[in-house]
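One structure, pasted below without further comment.
Our next item is subunit A:
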Amino acid sequence: MSQSASMTRRSFMKAAGATGALAAVGASAGTLFSPAPDAAHAEPEDKVVYQHCAVDCGGQCVLKMHIKDGELAYVESDTSGDSGFGEGFQPRACLRGRSIRQWLNGPDRLNYPMKRVEGTKRGDGQYERISWDEAIDLIASEFTRIVSTYGNEAVYCQECSGIEQNYMTRTPIRRLFNLCGGQIDRYGSYSSASITFGVYPYVYGKSGWGARSFKTLQEGELVVMFGNAPSDTRMSGDGAGYDLNVAREQKHVRIISIDPRRSEVCANEGAEWIPIKPGTDGALVAGIAHELIVSDLVDLDFLHTYCVGFDDETLPEGAEPNTSYRAYVMGDGYDHVEKTPAWASAITLIPEARIVQLAHEIAAADPCFICQGWGPQRRTNGDSGSRAIMILPLLVGQVGKPGTNSGGREGNNGYDPDDLSMSSGDNPVKAKFPLFLWPEVIKNGDKLTAENAGIQGADKLTCGIKMMVNFGNNTMAGQGADINKTTEILKDESLCEFIVSYDVNFTDSCNYADLILPDLAVQETYSMTTQGDCNDTKGIWMGDPIGEPKYERREVYEVFGEVAKKLGVYDEYSAGGLSREGWRRKVYDDFREKHSELPTYDEAVAQGAVKEGYPADAGIDPYFDDPEANPLKTETGKIQIYSPKLAEYAATWTLPEGDAIYPVPVYVPGYDGPESATDEYPLQLTGFHTKGTVHSTYACNEVLHKMSEPSVWINPIDAAERSISDGDEVAVTSAQGELRTKAKVTNRVMPGVLAMGQGYWHKADMAGDKVDHGGCLNTLTSLHPNTISKGTGQHSVLAQISKAGA
Partner candidate 1 sequence: MGQGFAEAPLALFTTLAPMGACAFIALLIAQMKGAFAEGGSTRINRAVWLPLVVVLVGFCGAASHTLTPAHGIYAFTGLGRSPLTNEIAVGGLFVVVALVFCVLSARGKMGDGARRGWLVALSVLAVAFSAFCGLAYMVETIPSWDTPFTVVQMLGYGLLGGSALGLLTLEVAHTPSLEGLARPLGVVAAIGFVLALVGFGGQIGLCQTISNVWGTAASLVPAIWGLFAVLAVCAVAGVVFGAMALKRGNVALAVVACVVVAVGVFFARIGFYGLQMSIAL
Partner candidate 2 sequence: MPQYGFHYDAARCTGCKTCEAACRDYHDLPIDITYRHVYEMEGGSFSKDANGCWVTDSFTYYVSFACQHCDHPACTKVCPTGAMHKDDQGFVSVNTERCIGCGYCAMSCPYNAPTVDRSLGHSVKCDGCKDRVAQGQNPICVDACTQRAITFGLVEDLAPSDSRADVAPLPDPALTGPNLYIVSCDAYRPHGDSSVHVANKPEVK
């Protein structure tokens, strides 16, 4: 490599001298920031436009887009700065960002505004081209009509994961609605509602509290991961998957992955895999706790100093006796069953000896880094399972010191993307609903309350959603749960009266819209974002349009500016006539006031990628210095293994049958959970975030299918029972529906469990058999939320599988 590295340097000088623009890039590199991405790769006739991949994968990788003859020829990513393993950072794009050319030029792109053909029903898929003027008129008039009939609470702009982080995602829409009296809002996300709203607040009082990145791992330590697959879900060259790889190689850390499937971290030289029956993490933790308790390995000092509710001694005031976690584990309270490793073993299907050993490994490790992804919480019992995992490190005092984590997801990020965003203004409407319940809000909005549906900001909603704008999401017939049931709700035009889909691609969700608008992709307009969810990195990526807009695609700020003009609020909307690029300058300059280390706006634009490596944040919360003086934001001010608030919810909330809330993380199997299998649906089906796509966004890119075939994973034991061979076309069914996909017969998934990558497009004859041929997991998932957060329980699915046509 010495050869090619030195050659790179030589030709860098040459190239930088040869082309004016690129030379300027080289010159603008500050000392604080690593030099601009190497210009050597630019051939003289190329134009290189900086952009980034803007999807919701946590990556936000830099894309250097090579333009030839006005067309995107190929992309490169960031290789600037130190490319050594573990030093510096490079937001290198993954296979999906690298395949963006096919996606940007794909056959599914929307080109013109379209209106549902008069006389057809939602779902019929009949659309006719209209002019932008007509489209803008329609939005303005429907907004006015619906607000005057039902009030602003009837208007909703759906979550946007399609462009998760940017200075302008769906913000222009929300800004406009806020200027016109407001809109109903949601809280939580499909991603992490349960851990964020059903776990963290009750344990640490704040989401993400105490999280440390893999960059802080110490020599030789043990990492225990529950349902965390960073090499699948944090794939960028500066993502957590890379960090963990670095730590494994350089710090010799040992990694254990507890997961129903062998994720990519357990391939090659990665982690040890302990297969666990999905949804049983709470039982596993209880079994480990039992072993720790009887072996006298719990850190009582830590538990008594910093936590409440481990044992009856530290129960908060007002708590019933024998309601501590210890009482639950030792059989002194709750169900009066001792949670021995043998008990846990029967539930989790992990051998008893391995559970015992795991307990001793965890107790012996110092430090021990315990973390979880969002797999365990994406279930109907997600709140309790995820909370159980979160208290495991507390039992052994492995929180709040170097090399530890708080039991949630690892990491933190540098610049807050919310600080680098156009403002959406103040929303006069205060009520919020849990995102996952949006179909329920459409159907039964006025019946939803704080107690039965977790409504926040108000005791209850006054009406359902009557106007819904979907910008950058495919939730209606793709990413939301139970497509068959959801689309029935959407088809009823007396419920939601006006639906807009504003997307870059014609997804199946568009078929439920009254108006379809063609957006420019982020790469086709002005963009700006931060480093993404990559840990201990700071970066700002600037993006300029890679070419002229094609067809009649138009970006959202300008379009909703036209609507704002109709509604008479354009001046406020545009902050006095700012263009999209003007906003970028304004947002950046405002941000730079607080971050004087940054280059000027013009320099940043010329540089394309502005990044700063800095030492990993290994700081310890002041709470550990003096818990009395620095209380947490929990009800007791302490870390809560027992939550008084949850005790209160348990007493006051109305819950669906089978759901339960306990003040300590009791194992509950949950709706369609690990203990509900039937003869008809004997298998547990679990989804995962696959390398083959980011949700539905890149799922239409054929070249990605070729590299990561959409399929359902099935263990050879289950496959043999059904005469299913690798590559067979199979039918997968649940109480919710049926889909077709290919079988991947593999030991990467444990027996009794099917695993499917999520994101593939729904393709079904909805007037006929409703069988999905696209391999879209949400054909099979249910709308049953998890208990406390009312977040998604999408991966609690019971299913059956057979050879298609057999």
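By our rule, a contact is a pair of C-beta atoms (placed from the backbone, for glycine too) under 8 Å apart; a residue touches a chain by one contact, two chains touch by 3 or more; residues count from 1.
How were these candidates chosen? In short, all candidates are chains of the complex that A comes from, given by their letters.
Keep in mind that what you see is a predicted model, and the values were worked out from it rather than measured.
Participant: Since the rest of 1 or 2 are in the complex but keep clear of subunit A, which one touches it?
Facilitator: In this complex, among candidates 1 or 2, subunit A touches 2.
Participant: For a test of understanding, state which residues of subunit A touch candidate 2 in their complex under the given definition.
Facilitator: 1-5, 7-12, 40-41, 43, 73-77, 79, 83-85, 92-96, 98-99, 101-102, 231, 235-237, 239, 241-242, 245, 249, 262, 264-270, 273, 275, 342, 345-346, 349-352, 691, 702-704, 706-709, 715-717, 726-727, 742, 744, 746-748, 750-751
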